[in-house]
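Every protein chain of the complex appears in place save one, which is left out.
As written, the chains take the letters A, B and C, and residue 1 is the first residue of each chain.
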Amino acid sequence: MIQFERVSKRYDNSHDALKEVSFDIAPEELVFLTGHSGAGKSTLLRLIMLMERPSRGRVVVNGQDLASCGRRAIPRHRQSIGVVFQNHKLLMGRSVYDNVALPLQIAGFEHRDIDRRVSAALDKVGLLHREQAMPMSLSGGEQQRVGIARAVVRRPSILLADEPTGNLDPELSAEIMKLFVDFSRVGVTVLIASHDLALISRLRHRILTLRDGRLVAPGTARGNA
Amino acid sequence: MIQFERVSKRYDNSHDALKEVSFDIAPEELVFLTGHSGAGKSTLLRLIMLMERPSRGRVVVNGQDLASCGRRAIPRHRQSIGVVFQNHKLLMGRSVYDNVALPLQIAGFEHRDIDRRVSAALDKVGLLHREQAMPMSLSGGEQQRVGIARAVVRRPSILLADEPTGNLDPELSAEIMKLFVDFSRVGVTVLIASHDLALISRLRHRILTLRDGRLVAPGTARGNA
Amino acid sequence: MATPKRSKGARPRRQSLLARWRGWQHHHGQSAAESLAKVLGQPLGSLLTWLVMGIALALPTGLWLMLDNLAAVSRNLDSPAQLTVFLDAAMDAGGATELARSVGGRDDVFSSQFLDRDQALASFVADAAMADLAAGLDENPLPHQLIVTPRSEDPEAVARLSAELAALAEVESVLVDTAWLQRLERLMRLGRRAVQILGALLLLAVVLVLGNTIRLAIEGRRDEIVIIKLVGGTDAFVRRPLLYTGLWFGLGGGIVAALLVTAGTLLLSPLVRDLAATYGSNFTLRGLGVIDSLQLVLLGAVLGLAGAWLAVARHLRAIEPR
Partner (left out) sequence: MATPKRSKGARPRRQSLLARWRGWQHHHGQSAAESLAKVLGQPLGSLLTWLVMGIALALPTGLWLMLDNLAAVSRNLDSPAQLTVFLDAAMDAGGATELARSVGGRDDVFSSQFLDRDQALASFVADAAMADLAAGLDENPLPHQLIVTPRSEDPEAVARLSAELAALAEVESVLVDTAWLQRLERLMRLGRRAVQILGALLLLAVVLVLGNTIRLAIEGRRDEIVIIKLVGGTDAFVRRPLLYTGLWFGLGGGIVAALLVTAGTLLLSPLVRDLAATYGSNFTLRGLGVIDSLQLVLLGAVLGLAGAWLAVARHLRAIEPR
């Protein structure tokens, strides 16, 4: 589903964020991505969703080489991916409901459909009662959960999450992780960047570890989940 | 140094974020604040730095009842407090250097002084080499560390930190926590909100735990650090 | 926390065309309503924008109206060539009438009208600059006159007629009334040039005000745009509310402009009526009609939309998610 072939990424300031990274994530697999601060985790996720282009190498998502995906095709590509951002990236001027409904609106869903799906997604992250609140009036963890609801509301075939539990307490973190695991069970390919080594090692899924932009110990320990 | 006397905070939406919270933090003490997502940790910190006013009760900081601190006195009050925000709150249009220099500029420090102190602070969080970078080109963890450098650069008498290690790997988190502990040793009162129970229980300082806005188990276990 | 359904529905389903059309329609309605709500939600700021736009639109419109009125005035002045025939001072009214009839009978004369010396003074007085000179006269210094309209407008034919009339014994002199029009022409050219300069400046101003406002609106929504692009919003989706914002600003600006021009006309028209009255004219200032006003509002809307489109085209691409 997601294939990296000797991908390197050098930023303008000539910093090599990724160096010759190769891996392959099968459909419906759940993979964790870990590494120290600045190792290149977010960069890797950004390449998948075309926020950046690789300097060298090939990224293939869902059978399509992303190099062949022009500027005008980016929105469609992104619509097929659900993303939880490291810094939430919520619309501060819109209610929680509107934030979660955004991907559905973009895809041109009908009003009734949107209603139903948004409620379901917010319910999953335990925030149905804050539907009409503004993101500003939510705690850090609640904002993060709104971001998760927005990522899953369209039932994408690929789900990327960058530090989705950074602002959550251990108990809630475990619940959210379980949610991601459940998604991978119903056919979604999930890639999660996380520092919470204790939590992710407990879940026994494949773990990709980056160090200074290089993939170390290409984990093959398939989980049993 | 920081005193809460039966403080309650009710937000406009009639949600009680804090209920009758009382505690007392001695000068030069380091205290951790923990609790589930939405328990009221950030609200508590916001009351100390006058981003919110309590609905009931008294907050006394550095001997001054904050109720007596009018609108015009807020800047001076905030200048005496260093804060690490949960969502970093960096100036995206300015370089890392300028971000860290901001509190010094506000206080009217001289050019040379600013240079020296900013370098020292950035060195402490291991980002001296990214001095001229823009925050946008930093990883999540690096942004968080810039926020920490900004909070400590003026050597404030009080240091508040909201989830300062949420985006850092375990190793770096421990280092940053050690930095805070060091600060409390040289006379700074430190209050840190954190979810990382494993880490903070290892440090053996006093821990305040919030549950649904109420203080549970007013920890008195003074650490030996 | 419920577990996701174990259906194959986990893949993003392609929407049916009809559903997509409905969704598209709905987003249009929503964009229009939301941007309107936002515009109305900060009434003072929006009023400022409307006023700026309205003033910028009202000024060229006002000047255009002024030119229009001037043209109406000059059309009144722009009568066909006429000969004023001054008769011998000794001639009396009866003889003059006789002569008028005989001149009127000529082939090359369309009409010939006897103008009594008292009448002549009166019409002289109607000519502004002379009114007061005449008012101070105790006795009419003018002779009887004939007002002769030639059949042909051709300058040569007019000159020939003029010479022949001047040769008559009863005629003192003949005046051909053309140089005066040249002078007016020159004055009007000056006015037109001045109005051209002002008009050009002001149209530029309208475009700039709009472009600027929308550019700043885009900058203010930078975060929003980035986020929408990140979750897969197309350029059209991002553009829509901005275009509606431009539309609302333009529409409001057009309405303000129509109101300003109407107010200006109302303020000026008593003065113009007074002035016209002193010249014995019943000329009244022509204001903006209903249709004109609607066109002005429409123009505002179109300019608003166009300005928004330009600003969006220029600035939207620059905003890419990081």
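Just so we're on the same page, a contact is a pair of C-beta atoms (placed from the backbone, for glycine too) under 8 Å apart; a residue touches a chain by one contact, two chains touch by 3 or more.
On a predicted model such as this, the values are computed, not experimentally measured, just so you know.
Asker: Which chains here touch the chain that is missing from view?
Answerer: B, C
Asker: Of the residues listed, C:A37, C:A93, C:I197 or C:A313, which one is in contact with the missing chain?
Answerer: C:I197
Asker: Looking at C:G23, C:P143, C:G300 or C:P321, which residue reaches the missing chain?
Answerer: If we include the chain that is not displayed, C:P143 is the one touching it.
Asker: Return the single residue from B:S8, B:S137 or B:S157 that touches the missing chain.
Answerer: Reading the full complex, the residue touching the unseen chain is B:S157.
Asker: Return the single residue from C:L51, C:L67, C:A157 or C:V226 that touches the missing chain.
Answerer: The missing chain is touched by C:L51.
Asker: Identify the residue among C:V174, C:I225 or C:L288 that touches the chain left out of the display.
Answerer: Touches the omitted chain: C:V174.
Asker: Going by the touch rule given at the top, which residues of subunit B touch the chain that is not shown?
Answerer: Touching the chain left out of view, subunit B contributes residues 49, 51, 75-81, 83, 85, 89-93, 102-103, 105-111, 113, 120, 123-126, 150, 152, 154-157, 175, 179, 182-183, 185-188.
Asker: Can you list, in ascending order, the subunit C residues touching the missing chain?
Answerer: Touch set of subunit C with respect to the missing chain: 45, 48-49, 51-52, 55-56, 58-59, 62, 84, 86, 127-133, 135-139, 141-143, 166, 172-180, 183, 186-187, 189-190, 193-194, 197-198, 201-202, 204-205, 208-209, 211-213, 215-217, 219-220, 222, 260, 264, 267-268, 271-272, 274-275, 278.
Quick note on the criterion: only the chains that are shown with their structure count from here on.
Asker: If you take the mean of the Cα atoms for each chain, which one ends up farthest from subunit C?
Answerer: Checked the centroid distances; the maximum from subunit C is B.
Asker: Nearest whole angstrom, what separates the Cα centre of subunit A from the Cα centre of subunit B?
Answerer: 29
Asker: Using CA atom averages as chain centres, what separation in Å is found between subunit B and subunit C?
Answerer: 64
Asker: Taking each chain's centre as the mean position of its Cα atoms, how many Å separate subunit A from subunit C?
Answerer: Centre separation, subunit A to subunit C: 59 Å.
Asker: Taking each residue of subunit C in turn, which ones touch at least two of the other chains?
Answerer: 322
Asker: List, in ascending order, every residue of subunit B touching at least 2 other chains.
Answerer: Counting only residues that touch two or more other chains, subunit B contributes none.
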